[in-house]
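A single protein chain has been omitted; all remaining protein chains appear in their positions.
By written order: A and B. Residues from 1 in each chain.
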Amino acid sequence: MLAFFIRRVGQSLFVIITMATLVFFGVNVVGDPVAMLVAPDADQAEIERVIRDFGLDKPIIQQFGLFLKGLTRGDFGNSFIFGEPAIELILDRLPATLELAIGALLLSIVIGLPLGLVAGLFPDHWGSKTIMALSIFGFSLPTFWVGILLIMTFSVSLGWLPSTGRGDTVSVLGLETSLFTLDGLTHLALPALNLALLKISLVIRLTRASVRETMQQDYIKFARAKGLSEFRIVRVHVLKLVLIPIVTVLGLEFGNLIAFSVVTESIFAWPGMGKLLIEAVLQLDRPIIVAYLMLIVVVFVTINLIVDLTYTALDPRVRLGGEKA
Amino acid sequence: MSNHVLAINDLRTVFETHAGPIKAVDGVSLTVERGQVLGLVGESGSGKSVTGYSILGLVDAPGKVADGNILFKGEDLRNATPQRLRRIRGKEIAMIFQDPMMTLNPVLRIDTQMIEAVQAHTTSVSRTEALERAEEALAEVGIPSPKERLYSYPHELSGGMRQRVAIATAFINKPDLIIADEPTTALDVTIQSQILSVAQKMCETHGTAMIWITHDLGVVAGLADKIAVMYCGRLVEMGTADQIITDPRHPYTHGLLKSVPGTHKEGERLYQIPGMTPSILALGEECAYSARCSKRSAKCAHAPKREVVFDRYLRCHNPMGTTHD
Partner (left out) sequence: MIAKSLNSPLALFLRRFSDNNVAVFAALGLIVIIALAIFAPWITPQNPYDLAQVDILDARLPPGEEAFAGFTFILGSDGAGRDVFSAILYGLRISLSVGVASGLIAMAIGTFIGLIAAFAGGRTDAIIMRIVDLQLSFPAILVALMLVAVLGKGVDKVLIALVVVQWAYYARTVRGTALSERKKEYVEAAQNLGLSAKRVLFFHVAPNCLSPLIVVATIQTAHAIALEATLSFLGLGLPQTEPSLGILIANGYEYMVSGKYWISVFPGLALLCTVFCINLTGDQLRDVLNPRLSK
C-alpha cells in the first residue's frame, strides 16, 4: 500500500513538472511577453527597463530555472493589473470557485444517480428512454446560453433568485464560505445548477451504462437464483459496483467543474478564479494566467491521487493489486 | 402422486432478435425424480443452459418462455407470480453456474453473499445463526478453516474454492432441486473431479435432485442416474445413464460418445462428427441432425414426433440398431 502510494505521488510530481514546462514555454515562448508587459506607447528606455526587471534578457533556460524556483515558493510574480502577487489573488478567489464546483457536484449526483439507476434497470421502459433523450439534451445545451436563460427566467421574469454575485459569507473552520447562509445558498443556486447541467447528463449516462453492464453479470444471475429480492440485488450487489466508476469519474470531473466554472462565473459574475482568469486572458495579465494554470494542475493531480485512493478503498480487487505492486 | 420433483412438458423458449426468432429450446419434455441426478448433455448452443434458466424464470431478455409447462412438485412455475418464483429460487430450487470467477460478487465478502441467501427466505434467522449455517455449509463442501474463509473476498480464493462456495451457497437452504450449469467446465481437470464428487456427496446426503448441465458426456457418465441429450434446442434422446452410455440409439448420441476421449483405442484418431451445427434460425421441419447424420433417409425431412422406443425417449426415424453399429 505504501509503495503504491509513493509511486502515485512520484507520478503526480512528474505530471506537475511536465505541465509547468509546457505552461512556461507556452506562455513565454509562443507569446511575446514584452508586448504584454509594456504600454503600446512606451519608449525604448521603458521597454528595456521592463525587459531587465522581468529578467527577459537572460537566456531562456535561465528564465525557466527562475520560474521553477519561483514555483516551489508559489511565486508567480505580481499581477500586471492589480500589482499584487498573482497567487494570492487566485487563492483569494479559490473558495468561491470551490463552493460553486462542490454545489454543482452535489446537484449532479443527487439528480443524476437516481435517474441513471432507473434508466439502467428498466432500459426498455419509455420513462428510461425519455431520461436518456433528456441526458443527451443536457449534453447538447450550451452552458453559457442556459446561464442566460436561467437569469432571464428566475431572476428577471420571476424574480425568485439573485442573478449575480456571491451571497453573505460566514467563517467556517477558518474559511469564508457562503454555503451556510441562506443568502449564500440562494446566490449559489443558479450558477451551481448551470454548472451542473452537463455533469447531470454525464452521471445519468455513466450510471445507466454501469448498471446495465453489472446487471448482465453472472453474479447478478446467481444473486437472483438465490432468491434475493430485486431491491436487495440493486441496493447491495449493483450499487456498490456502480459506485466505483462513478466515484472515479466524478472525482476527475471535479477538476473539470473547476475549469468549466470559467464560463459560469463570467455569466453570473461569480467572484471566483475563473472570472479572474477570463479577465486576465482578455487583459493579457500573464502572471495570473500562469498561476491559475499551475494551481489547476496541482488541483487536478491531487484529485487524481485522492480518487485513486478512494477507488482502492471501494474495490477490494484493486486493494490486493496495489499491495502486490 | 408421482415421485417427480420436476416435470417439464413441451417447453419452448424463444429469443427475439433482429434476424428473427431463435428457438433456443424447442419442445423439450423431461422429468426428474426425487434425489435423482439428470445429466443434460449437448454442445454449446444446444439450448441445455437455456432450459435450466427457463425453469427458474431467469432467461434474460430478449428471450422468454413461449410455451409449455414447468411442473415443480405439481406447481406450474410458468404461472407462478414473480413473488412466488423468488420464494422458490434458492430455497427450493438452487442453481450453480459455470464460471466461479463470475458468480460471486467481487466487491462483497463471502459471508455477506451466503448470509443473504439464508435471510432472503427466512427473515427470522438471526445473523449469528445464519453465519453458523454458512460456516457449516462451507465445512461440508470441504473448505478448510471455513470460519476465516467467510471473511474473504472472492478474489482471495482459487477457482475450485469459489465453486465450492457456490455449491455450499446453493445447498444452504436444503433445496429439493439443484440446477448445475456446467459447474466444472471452467476448472482444471483435477479440480473438476473434486467438485464433481463434492456435488455428488451433497446430493446423496441431502437427498437433493440435480440437473447437471454439461457438454461432456464423460463427466455425467459416472454421476447421473439419467441422461438427456439435446441438439439444436431439441431433446433427441433420453434414458438411464446405463442405456445412453452403453447402448446409444440416436446417431447424434452415438457420435458424441465416440468423440469422448478415452473411449477409443490407443493410437486411433479421435472421432469427430462430420459437418457443423446448423443455424437454429434456418432450421425448419427437418431433423436438426439430418445434415450430419450417417443414417439419414428421406423421412428425415420431417423430424419425428417424440416417441418412446426401446423403452426410452427417442426422436429418430433411423435409430442405431445395435450397440456397435
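In this section, a residue touches a chain if its C-beta (ideal position, glycine included) is under 8 Å from a C-beta of that chain, and two chains touch if they have at least 3 such contacts.
Worth saying up front: this structure is predicted, and the values here are computed from it rather than measured.
Q: Looking at the whole complex, which of A:263, A:276 or A:294 touches the chain that is not displayed?
A: Spelled out, the listed residue whose C-beta touches the missing chain is A:263.
Q: From the listed residues A:252, A:269 or A:313, report the one that touches the chain absent from this view.
A: Looking across A:252, A:269 or A:313, the contact with the absent chain belongs to A:252.
Q: What does the interface between chain B and the hidden chain look like in terms of residue numbers?
A: Touching the missing chain: residues 17-19, 62, 279, 281-282.
Q: Which positions on chain A touch the chain that was left off?
A: 15, 18-19, 26-27, 30-31, 129, 133, 136-137, 139-145, 148-149, 151-152, 156, 252, 255-256, 259-260, 262-263, 266, 277-278, 281-282, 284, 289, 293, 296, 300, 304
Basically, only the chains that are shown with their structure count from here on.
Q: Per the centroid of Cα atoms for each chain, what is the distance between chain A and chain B, given in Å?
A: Computed value for the inter-centroid distance: 52 Å.
Q: Give the list of chain A residues in touch with chain B in this complex.
A: 124, 216-219, 221-229, 232, 236-237, 240-241, 244, 314-317, 320
Q: So in the complex, the part of chain B that touches chain A is made up of which residues?
A: Chain B reaches chain A through residues 56, 58, 60-61, 86-91, 94-95, 97-99, 102-108, 112-113, 116-117, 120-121, 153, 155-156, 166, 169.
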